[in-house]
Every structure is written in structure tokens, then in C-alpha cells.
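These notes concern the structure reproduced below.
Missing here: one protein chain of the complex. Every other protein chain is in place.
Chains here go by letter, A, B and C, matching the order in which they are written, and residues are numbered from 1 within each.
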Amino acid sequence: MGLHEECGVFGIYDFDKSNVVPYVVFGLVALQHRGQESCGIAASRNLEVQYHKDLGLVADVFTPTQAKTLDGHMAIGHVRYSTTGSSVRENAQPLVMNYKKGTLSIAHNGNLSNADELRAYFQDKGAVFQTTTDSEIIAYSIARERLNCSSVEEAVCRALPFLQGSYSLLVMSPRKLIAARDPHGFRSLCIGKLDNSYVFASESCALDAVGADFVRDILPGEVVTVTDDGITTVKQFAAEPAKCIFEYIYFARPDSVIDGVSVLKAREIAGKLLAQQHPVDADLVIGVPESGIDAAVGFSKESGIPYGRGFIKNSYVGRTFIKPVQSDRDIGVMLKINPLKENVTGKRIVMIDDSIVRGTTCAKIVKALKSAGAKEVHMRVASPKFLWPCYFGTDIPNRDNLAAVNYETTEEIRDMIGADSLGYLSLDSLHELIGSDEYCNGCFSGTYPVEVNR
Amino acid sequence: MGLHEECGVFGIYDFDKSNVVPYVVFGLVALQHRGQESCGIAASRNLEVQYHKDLGLVADVFTPTQAKTLDGHMAIGHVRYSTTGSSVRENAQPLVMNYKKGTLSIAHNGNLSNADELRAYFQDKGAVFQTTTDSEIIAYSIARERLNCSSVEEAVCRALPFLQGSYSLLVMSPRKLIAARDPHGFRSLCIGKLDNSYVFASESCALDAVGADFVRDILPGEVVTVTDDGITTVKQFAAEPAKCIFEYIYFARPDSVIDGVSVLKAREIAGKLLAQQHPVDADLVIGVPESGIDAAVGFSKESGIPYGRGFIKNSYVGRTFIKPVQSDRDIGVMLKINPLKENVTGKRIVMIDDSIVRGTTCAKIVKALKSAGAKEVHMRVASPKFLWPCYFGTDIPNRDNLAAVNYETTEEIRDMIGADSLGYLSLDSLHELIGSDEYCNGCFSGTYPVEVNR
Amino acid sequence: MGLHEECGVFGIYDFDKSNVVPYVVFGLVALQHRGQESCGIAASRNLEVQYHKDLGLVADVFTPTQAKTLDGHMAIGHVRYSTTGSSVRENAQPLVMNYKKGTLSIAHNGNLSNADELRAYFQDKGAVFQTTTDSEIIAYSIARERLNCSSVEEAVCRALPFLQGSYSLLVMSPRKLIAARDPHGFRSLCIGKLDNSYVFASESCALDAVGADFVRDILPGEVVTVTDDGITTVKQFAAEPAKCIFEYIYFARPDSVIDGVSVLKAREIAGKLLAQQHPVDADLVIGVPESGIDAAVGFSKESGIPYGRGFIKNSYVGRTFIKPVQSDRDIGVMLKINPLKENVTGKRIVMIDDSIVRGTTCAKIVKALKSAGAKEVHMRVASPKFLWPCYFGTDIPNRDNLAAVNYETTEEIRDMIGADSLGYLSLDSLHELIGSDEYCNGCFSGTYPVEVNR
Partner (left out) sequence: MGLHEECGVFGIYDFDKSNVVPYVVFGLVALQHRGQESCGIAASRNLEVQYHKDLGLVADVFTPTQAKTLDGHMAIGHVRYSTTGSSVRENAQPLVMNYKKGTLSIAHNGNLSNADELRAYFQDKGAVFQTTTDSEIIAYSIARERLNCSSVEEAVCRALPFLQGSYSLLVMSPRKLIAARDPHGFRSLCIGKLDNSYVFASESCALDAVGADFVRDILPGEVVTVTDDGITTVKQFAAEPAKCIFEYIYFARPDSVIDGVSVLKAREIAGKLLAQQHPVDADLVIGVPESGIDAAVGFSKESGIPYGRGFIKNSYVGRTFIKPVQSDRDIGVMLKINPLKENVTGKRIVMIDDSIVRGTTCAKIVKALKSAGAKEVHMRVASPKFLWPCYFGTDIPNRDNLAAVNYETTEEIRDMIGADSLGYLSLDSLHELIGSDEYCNGCFSGTYPVEVNR
């Protein structure tokens, strides 16, 4: 809690030429957890691109009336989280541009770590930028390469090596839908099949949402192109895979399978590991919804302590609310997740959360549990200590705000949040979550798979 | 799934005269599950009432900016579900009126079974009605009695005996906040205390949301009045309690305690009873979110079959969506709840849902589970067969649409929904959910606690 | 400038049963000058009434999409000006109610001077009021009478004698469209014919807008009913006509003809009279747009001094604007009407305005003219001094704000506004504007055609 993913992407190409926009709407709703600030869809038919994007949830931006204004046999969509600012609406994606060869629409999930350098490079050549998105940089990169090669997919392949950082990318040219994933595979991207269409999505749960069958993940460094002639992998450049481990711990939906690993399973394993690493005598294991729940189930199975619901989550809570002025009561958190007194009263509780960022929310939840009658609250955290920034798309607060930075010892953090005991998942057990070493744990270890500009 | 509660109410009176509107906003958000179509708040200060109401969720209608336009040391709020119609906005509550003694604001949860007769009665005396809400009828009833008695609370007490059906009512006069519950206690209503304020809410979870302590439920037939002089119970008229059993099964939040019975507990008992009444050999018990989950936990505990999450619910799904035109695929349900393949594949599943209404959604869910790899799906329903209309505020489809009416036997329904076995909770075990016979089961039995106009 | 009309009404009944809503939209746009705060339409077909109303201009509230949600072979509409307040939206008209005999929709232009007494009367009988509009009182009055008579038109005829003050009224029952005008005829109301429809409108310009032919004015005290059987005058009760003279001077559009008198003509006569009563040696006559223009033409014709445009009016000016904070410049007025330097520089100007209310705007305009190079500005006012309140629907500021009250002599007012000379139209020449004595000049004389509650 307290972290934000930046984006989700969804695209589809239908060989039967029927209108695919409704599917993109469904797919984006399934990816809404990856970004709630703005969303957009660009649809292409007969070489013409229409698009609509705005601030708001998919269901609000793409009402049936609005969705009907778009039509295309191929389309890409995007959901986005972003920090507030006057240019928020302008930064909504997909970005639709005209370059030498017609339109170019781009939806990007990730973060270019050399964005500033690339922007400066192009500006030195006279370029102007209208947004602060990486997509615009990617567009320039593709446009530049396109001048010297014979196809847009080749241009994409030539452009990508210049991009450092993370990207799961959908690019739509007048006749082609191209999907690409950075060589480290930081962010997920998979392919599905629905009738006579190919579907691309940040997570497999979005394939389910449109009734598509999962085909496979796009490989790190792979560029896939769909045209009327079919689907082809045009290139793959090698690098050491470094999937964002935090996708499994927090961002992704438990019903998604990413790079062959079930998110649900990864969380249950995290819970199992916590039970092994930080056992405790208790009556009930509960999870902080949503991402702590499956780890709690894993902890329960390993420890034999029964699992139960600890909280009811209110999904109607909006972004901002009027606050009672005269009160020092802390009622905001309770509005979002309310302890289930019936379950927790009189019990010694093991509470699993995905992570501790600032620690303030944790402290409130622990306090709420005790107010609800919990005798003891033993907090277990399904990730190691958060100590370092992410350069690949996760919005982590400034280091000065991180609990694990501000408090020297785990004991001090435990004291601050008011728990009876506290245990973090150990850094060296993270590989067990996904059964391989092909992940990035930079935010925990400070060691990144690529050089970063600190 | 497929049924709708009609309303939720929330009110507060602060002796310290601070602005209570923010608390009402919080309280209504906590009650949002009881009605999502429209909402409103009326606030009173210095004998003047301001109000705002509109279509939409509380978080959208009462943005911080909008909420700040209201101020009062007492206030009542309302969330409402309603069928679509041109006059929907006009029917939003609270209803604010001027009568002989000043303003009268009314928020009503329930359904008057003699509304037509009462409306005709008043029209015969020259009354005009601007809405189709019961609140307007209640207003006329109170206004009429107020002519012949010395206080508004007395007028309320005189008026209530004329109202048949269900009502949990908040009434705000220039100086008083009055809460009343019908003599059968069909709908819930409870009292809380927050600093120097009294709080009234349809469910106790809304007290938690504002940080208030639960004091007690308002008794069936009780009228409670708060003025500057304190809180008084002005009257109580007797009748046989007949609480809506469906509040426990489906409507209420599991973290609410209604008339001394934990909703969570009632659901777990329903699950336990199902395990006893319809045992089955299986690998996993899952619940259809949200209301089937706790019954699934109960079934698991009783049967020893492990509980697990069967679905991921998408809380971002809006009311309406553009539908793919050319497809006969049924992707809407999957967008809302997606089976967790990891958990269900290869398993014999017990699936608990709160009820079967039309049966069409059930059939889709069963099919989705099987597509996700479930070997068997044994459906258990945490309520008896739905056979009759409700006259007290639950929006049940026409009998012609009810599965239990359209199919003669349970076996036929099982066949229709595609489950491997099907079991309903027995009618005569319902009392075990709440530990008493003081409930209404009219929708299952066709026997109602009061005479109804069929 | 500075005064406000309260309302305009428009109704239509089509014997061919085609949808009349588009005509009502057009008619209301033509009457928009009579009220810009809110508007609404109620349409009836097959005994059912649909309605929509909201804050905003007709073109914004009744977009094509919105207008298409309404359908009816008869319909009434309303535009309204009102003071700001939280209940503004609730007070939008038409008011649609259900009474003993079905629906009753009412659109009212005017002001009941005994509204408080009537409201109290009905409240004493137990009535509740949801708005502060006179329409609700009228509804109660009709509903009460309807209990003891055999038709709605008879009920209207019986109810009207209890209403004091001004009303031009459209009432729609399930089968009938009724139009009524108060016995003094304060506010205008006329009948037109369009193909096989009867049309009713506050001003004849709205008949022109829909292509209808003017038939005649509804007489003071007349009640006209249209049903499938045709149009009938069901009653007429006598009183001394007392048309609002300010309709001619300021409110109505110059292209309207009210009670046989052209508004344009009346204004030209006012100008002619001013030239006779307050002659001056000058180079150019200009009018303050819009209502001063025709009087200026009249002054020019009578005096022989050339007429010219003195200002350009900006019709894009909205209700509220951000104001430069640090400036003491008075740029708001200039944004609305900008002097035409080309015309006024170096000239001795006669400037005609319809009235002086507070005098502040006049002062700014005079100053602006002088800044633009006018050598002299001789102000002529096309009405007598504003000294008294209006009880019949004109929104006049409190007496303390009236220039003619605050300054003892015309010379003092002239000094305040900075004009070189100032002349008002004499009170005893007002009758020449309309060629009869059948008018109300209460706001100038303090003498009203009926007793008023001061």
C-alpha cells in the first residue's frame, strides 16, 4: 500500500476486420488496477486512426456512447497512473502521431531510465516535445530509424537498443500492430488469441476478461508484429532477464500468470516462506486486502494456523473526501478497510501485508485491529525492506519517507507501527517466489540489472 | 446476485454544534453497497436546512468542493438504488419539505405496502405528489398529525401506525433528529456515539467508518428523538419482530452486527448448515464474491474441505459497457469475477453463492469454472429457493423470471446451471442463522408477517 | 440594466399527435431573454408525462440527445431567472405532480402576492411544500378544487380567484392543455397556430421562432383549454387590466407584439416623448443596447439629431469571470459594451437607456463614453424614476439601492453618473407608449392596481 504501478496496455488485431474497440474497453477495465488516473484508446481502420483519451476510469471515459465513436479492426489502449499536475490530461496515452509514413500510435508501460538523455539528444536536433511521456521519445526514436529502413517493424527493432530501462510497448502503424518488451523483461506482456484476432495485454487476466486464450508471454527483447499476413517475431535481442519481482508481490492481479508463474502461487509461496522465516504462535492469519490475502493463505497452510478474513474492504471509496476538520480521529483508513471484529476479537493475529512503505498506514491498521479486540498483532511482510528507488516504473516515495530508511532496526519499525512482532521476507529467498533468479530486486537491494543514473 | 437493496440511511446530531456533514459523507460511503444510483444529504443549522442530492456514487456527488457547500450540526443522508426512469433524479433522498412547523427532511429505507392507499387517501384530500417515493407519503402523514399535537416526535408516533410495511426512518425537523423503525423491524437501524454526537445508521459498519462506538440497535417499533436536551425514546409500539433474513444472507456487510447478530457469523452458520444438509466429497470450497465467501468459510470448517479463493472480483466494472456486437461469447460475467485457474484446475469444487435468482449468472459462473479446469462443480446455495415476491423493500424480479419457479425440481435447476450437484439451505434451518424465530422469510415461504396486497 | 424578469412559458398541443418537443425547445430559446438560470420541458403522450429540467441555458440543457428523450403530442416549457441558492435546481419548472386525477404539470410566469398566505393556508391543512415556487401553491389550489368539480379546467377556474398577483400560466393535465392569465393581465400570454397545433407563448416572438401564426392574446382573466375536441374559452372573470409597462420598456423583445402593441413601437414612442420632454442640442443619438436602441431611434426621428450606434455589445460574456485582483480599473462593463470611438469622438451625445436602477452602471458607461472622446453626454431615460418595489414578478433591488431613492434630485443623480444633462420620461406620459391607461406603473408611482402587503 502506498506504491503505484504506472500503466497497463492492451491491444488487438482482428483479421476478420470487425470492430475491436469493445474488447479493448473490456481489456482495459481488467487492467484498471494498474492505473486509474487516465485512459485512452486509439483505433485504426482503413489507414485512419481515431482516438479518445481523458482523465478518469475506463468505465467513465468509455461510456457506450463514447466507445461507439471509435471503430477499428485494430486498436491499442492504455491505463495510466500519474502524479497530479496541470499537464495530466495531455500525458494520457496512447500517443497518436503523424510521422513520415503516416500515423504512429504508442502505448507504453514502463520507464526509460535514459529518457532525459534521449530527449536532450532529439532536442539538440531540433525536436519539440509536447508531453513528458516516454512514448514521445519512443516515437521520435522510431521515426528517426524509419528514415533509413524499409519497414516500421525494422524501425522499431533499430530504435529499441537506444532505449534503456523498462518498456512493454504496443505500437500501431497504418497497417501493423507491433508489441515489444525490453530485453530485461521488467514489465509483463503476453499474447492471446480470440477467434480470428490476436490480443496483447500487460497481464493474462485481461485475456480472460475478453474470453481470449493465453498463447504465450512475449519474451524479453522480443518484437512481435501482426499484419494482414499473420503474426511474426521479427527480432529478439538478448539480455539477462530481470522481471520486476514487485509485480508478483503487489501490482499484478492474482489471477494473472506472468512468465509462466502464477501470481497467486508466488504470493502463497511468500506466505509459506514467512511462516518458515518468522514463525509465531497465534490463533488466526489474516491478510491486508487485496495483495496480502494470498500470502496469508500460504502462511496459514504452512503454519497450520487457521486463515480468516480480517477486514472488509470498501471498494466505493473515492480518491478524495472532505475531512472532518475538528477531529484528530483517523477515520480515513477505517473507511477503506474495516476490521472484522467477529473474527479478530480476543485472538492473537498474524497479519500479512505485501510491503511497508512509509509505515503510517500499517500503524493505523494495527491500531484498528487492537481497537477491534485483537489480543496480539504479529505483522509479517511479504517482501524485504524497501530501501531504494525504482528506475523502472514503480512510483516509490522519496527515500526520506521510507520506514526502512528512517528506522535503523526492525525493532524500531515494529515499535512505530505498534505490532507485537514484525518479520520481513528475506532478500535471499525472493527467488523462490518465481522459481528462478531472473528478477530485479533493486528496490530492496539497491543492486540494479542495468546501470542507473542515481 | 441479481437482487437489490433499496436504500441506506445515516444521520448525526452533534451537541457541540460542529459541522457533521463530513461524517455523513463517510457514513454513506460505508453504506454504498445498499444503493448506488443516487444519494443525498440534508444538513441543518440555525433552523435552516441545506441539501444536495444527485445521481451517482457518494464519492462523485459529494466531492470535497460540493460537500463544503453544506453545513450543519445535524444532518441526514441517504443512498438509493432504483429502477431506471426519467424521474430518477427527482426521487433522490432525503426529501426536504416545508410544512406548518418549518422544514421536514426525511430519509427512508424500506417499502410501505400500503403506499397506494395512503397516496390515494391524501390525494382525496387535495394533496399533490412530486415524487413516487414513500418518503413523501410519510411526510404528509407526519404533517397531518402535527396539526393536532404539540411536538414533531408525537406527530411521528401518531403517524407511524398508519404506515404498513417496512421502514427505517430518519426525520429531521428544525430542532430535532428523529429515528424510527417499523414494529416488525424489517430493516436494520442502529445508534452510535461519537464524541459528543449521536449517530444513526442502517448498519453498524457505518459507525465504524466514522469512528463511532456502537450503542445499540433501535428496537422494532421504537422512535428515538435527539434534541439539544439529549436523547429520548418517546414511544414503542409492539408487534412481532420479523427481521429481513436476507439482510444477513446477502445485503448487509459482513462487518456489520444487526440486532445482536454478526452478519459474518450468520453466513458462516449458513455454510456450516449447508455442509451438514448437503455434504459432498470435494477438494476445495470457494465462495462467489462477496456474499458467498463467508458461507464458504463456514462450509470449509464444518466439512474439513480446504477453503480457497475461487475468483478475483473486479471492482472497477461500471454499470454499462459497450458490448462486442458480433460475438456470442459471454464475456461480461468474466469481466466482473474471473476464476482463479491456479486454485481450481483439476479440482472438485464446492461453490457457495448466497442465492439463485434467475440462474443465468450461476450457469455462466459454473461454465467459467469448468473452462478454468475445475473437474466438478458442486453448487451450494446459502438460502432456500426464491419463490415469492418481497413487499418490504427487496427488488426481486417478476416471479416468471425466478429459476425456482420456472423449474419444478432442484434437479432441473442443477441441469440448467450445469453443476454436478446442487443443494439449497433448508427453509426450516434459517432460524439457526440468527438464533431466533424473529425473522421474515416471505420470499422463500410465501408467508408474510403482515397481510399483503398480492 | 440591473433588473430581471422572472420567467417565460411556452406550450403546444398538436391534434395530429406528432412530437412537439422540438418546437418547445425552439420556443424557449426565443424566450431565453426572460430567464437564463434554469429551464425545463414536460411532455405528455398517452396520459404519461416525461420531463427534464436543469440549471443552464436552453441550448445546453436541451441538447439534441437530451431533447430526444422526451416525446409528447403536447408539452409545456419554462425558462427561469432566479436568485442563487442551494435549492435553485429544485425550483426549476415546469413542476410535475400527481394529484387525484393523474398528472398535473405547471409552468408559471409571474408572482403571487398572497403566496405566503396561501402556503400557510394549505400547511394548516397538512400540506407539505418541496419548493419555494408559486407553481406548487397553484397546484394545491387546483387539486383542492378538483375534488369538488367535474373537470380540470373548471378546477382551474375555481382556483384562480384565490390567487392574487400576476400569473400567466400553462397547465397540462393528462388530456388537456390549459392556459390562463390573471385578471389584470400583468404578464403577457398569447395564442398561435402552427399547422394543426395550438401554441401558447409569453411573447409573440416565440411564435415567430417556430413558424406559428399569431392568433390573439389571451385576455386578462381568460382561461383557454385545448383538448382533442378543439380549443375553448371556458371562463373569463373581469378586473381592471394592468399590464406591466416595464415589459414594453425593458423585458420583452422588440419584435414581440403584446396586447396589440408593438414593443418596438412603444420604445420608439418613449424616445419621441423624451425628445419632446427633454430636448437638447447634440450631434448624435445613441442607445444603450439592447433595450435603449429603439428609444434612441425614436428620439432621433423626433429631434432630427442623427442616430448612430454608440456601443458594440459582446454577447459572449458569461455570468461570472475571474477579476484582476490588483487593479482598480473597471473593465467589466467595457467587456460587455464597448463604446464605438469612431462614432462618438468629438461629438455631443444623447444616450438613451431604458432605466436607471442603482446608477453605478450608468456612471461607468458615461465615463467610458467620455474616455472614448465624447464631448458631452446627455442621458435620457426611457422610463420614470424607479422608486418602489414590484410585487408582480420583477426582481427590483431593495429600495436602499435605488438611485432615485438615494438621491433627492435629478440633478444629484446627474452629478453622480457624470452626465452633462439628465432627463427621465414623465410618469404621466407613460400611457402614450401603449395608447391606453390599462397598465401598472407601481414601481414608478407606488400605486398598485391591487392591494399589496408592503
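One rule holds for everything that comes next: contacts are C-beta pairs under 8 Å (C-beta built on N, C-alpha and C of every residue); 3 or more make two chains touch, one makes a residue touch a chain.
The structure presented is a predicted model; accordingly, all values stated were derived computationally and were not measured.
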{"item": "Touched by the hidden chain, restricted to displayed chains", "value": "A, C"}
{"item": "Residue among A:Met74, A:Ala143 or A:Val156 touching the omitted chain", "value": "A:Ala143"}
{"item": "Touch with the omitted chain, as defined above, among A:Leu104, A:Val366 or A:Cys443", "value": "A:Leu104"}
{"item": "Touching residue (missing chain; options C:Asp134, C:Asp294 or C:Asp353)", "value": "C:Asp294"}
{"item": "Absent chain, residues of chain C that touch it", "value": "18-19, 21-23, 25-26, 29-30, 32-33, 36, 57-60, 62-64, 67-68, 195, 205, 208-211, 253-255, 257, 262, 264-265, 293-294, 297, 307-309, 311-312, 314-327, 329-331, 334-335, 338-343"}
{"item": "Chain A, residues in touch with the chain not shown (by the definition above)", "value": "50-52, 69, 86-87, 95-100, 104, 119-120, 123-130, 132, 136, 139-140, 143-144, 146-147"}
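Operating definition for what follows: only the chains that are shown with their structure count from here on.
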{"item": "Distance from chain B to chain A - Cα centre to Cα centre, in angstrom", "value": "35"}
{"item": "Distance between the centres, which are taken as Cα means, of chain C and chain A, whole angstrom", "value": "59"}
{"item": "Inter-chain centre distance, chain B versus chain C - centres from mean C-alpha coordinates, in Å", "value": "48"}
{"item": "Multi-chain contact residues (two or more partners), chain B", "value": "none"}
